[in-house]
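Can you keep this structure in mind? I'll have questions shortly.
Every protein chain but one is kept in place in this view of the complex.
Presenting chain A:
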Amino acid sequence: MKKAIALFSLTAAIAASSQAGAVQVTLACGTVGQELQLCKDGAARWAKKTGNTVKIFESPNLTNDRLGLYQQQLAAKSDAIDVYQLDIIWPGLLAQHFVDLKGKVPAAEVNAHFKGIIDADTVDGKLVALPWFTDAGLLYYRTDLLKKYGYNAAPKTWTELATMAKKIQDGEKKANSTFTGFVWQGKNYEGLTCDALEWLVSFGGGTIVDNTGKITVNNPNAAKAIDTAASWVKSISPAGVTTYGEEEARGIFQSGNAAFMRNWPYAWALGQSPDSKVKGKIGVAPLPSGGNGNAATLGGWNLGVSMYSKNQAAAIDLVRYLTGAEEQKIRAVEAAYNPTRPALYKDQAVLKANPFFGSLLDVFTSAVARPSGPTKLKYNQVSQAFSGAVSDVLNGKSTGTAAVKKLETDLARIKGRGW
């Protein structure tokens, strides 16, 4: 009997060790800002802890390009990537390709994240991914310049922002001809959808498509919101703002050439880095209101395990490690990536590195979701039509009223027989 037990345990030990030992997991990381380095560091910590190796797959910078690449991999049922980094708007689109983490991850661990994000990651009862970091649009401003021009607080409304930006820009232009008032994401891509949704909501113009799937964008408030943004181009924002993504805007702000910037939280840590020209001169505030309160678009990234992965157990372990409290804390402290665990917003080290996290907790928790839920598989088309329409207004090819009217027709066309 003893012999049998010994033999059994020995086989079990061998089986366990062969399962746990020396697998290689491929992780697809984003490359915006410090993302890639953080991703590599986190993966390395896990690898060291478990003895596995992690291969890093560098993804394209723009989220649209990334999706196209991932979809090709997934449609081909490729096992080349085990862990994917998923945008908050993708779970509905890609759910079928991902392992259901429900049951494979303890419920307590799942519930430690913001409920809203877990909801967004859950498609038809299946937990597609675990939240890695969350995002919401923020207003960055130059504290030194506000003071220099006699302002003591960040603007509360878009009108205020325009006035302040104009005054500062006019003053600063005398010494620096490339100085500009306000930079944001005006390029025709997903980033513009995020920016423009914030304008819409803050003006009371709705969320393009409402939760029941009804197209609501054709309304005067939405038109006014887009017209307002168009009035910034070539006045307080450079003409080229309609070609900027996140990194172009950050480049200008961080080199000291802009008074205000709309961007995600990741820009904070980079702006405070030693080589930044605006280190110690940055303030962060909620985005201004258009009369209906301030609004921030919910962004953020999640980690999911591919169904076609050959090392699912190890991949799930990597996901649990990277989304864990310890790793999220490191990311928050080092690079201002917002944790998805409410508990970390009370953590002293996190608050010391990101003083605005505590006061802007509301912005993060009540961020507005893009209509990816109701529009399901067609979200990308909806988003393209929307950013295209906004882009036309920004470029002076159309007016807000005409654009939302045409957009309504386009969206009806995309909706076709239903979302």
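Convention: a residue touches a chain if its C-beta (ideal position, glycine included) is under 8 Å from a C-beta of that chain, and two chains touch if they have at least 3 such contacts; residues count from 1.
Quick note on the criterion: contacts and distances are computed from a predicted model.
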Which of "ABC transporter permease", "Ferredoxin", "Cytochrome C" or "Nickel-dependent hydrogenase large subunit" matches, in UniProt, the chain that is not displayed: "ABC transporter permease"
Candidates A:C39, A:V54, A:I81 or A:L94 - the one touching the absent chain: A:L94
Residue touching the undisplayed chain, where the options are A:T243, A:S273 or A:S359: A:T243
Residue touching the undisplayed chain, where the options are A:N188, A:T207 or A:N354: A:N188
Residue of A:T53, A:T143 or A:Q381 in touch with the missing chain, whole complex considered: A:Q381
Positions on chain A contacted by the hidden chain, ascending: 62, 64-65, 67-68, 71-72, 74-75, 93-94, 96-97, 178, 180, 186-189, 238-243, 252, 257, 377-378, 380-381, 384, 387-388, 391, 395-397, 412-413, 416-417
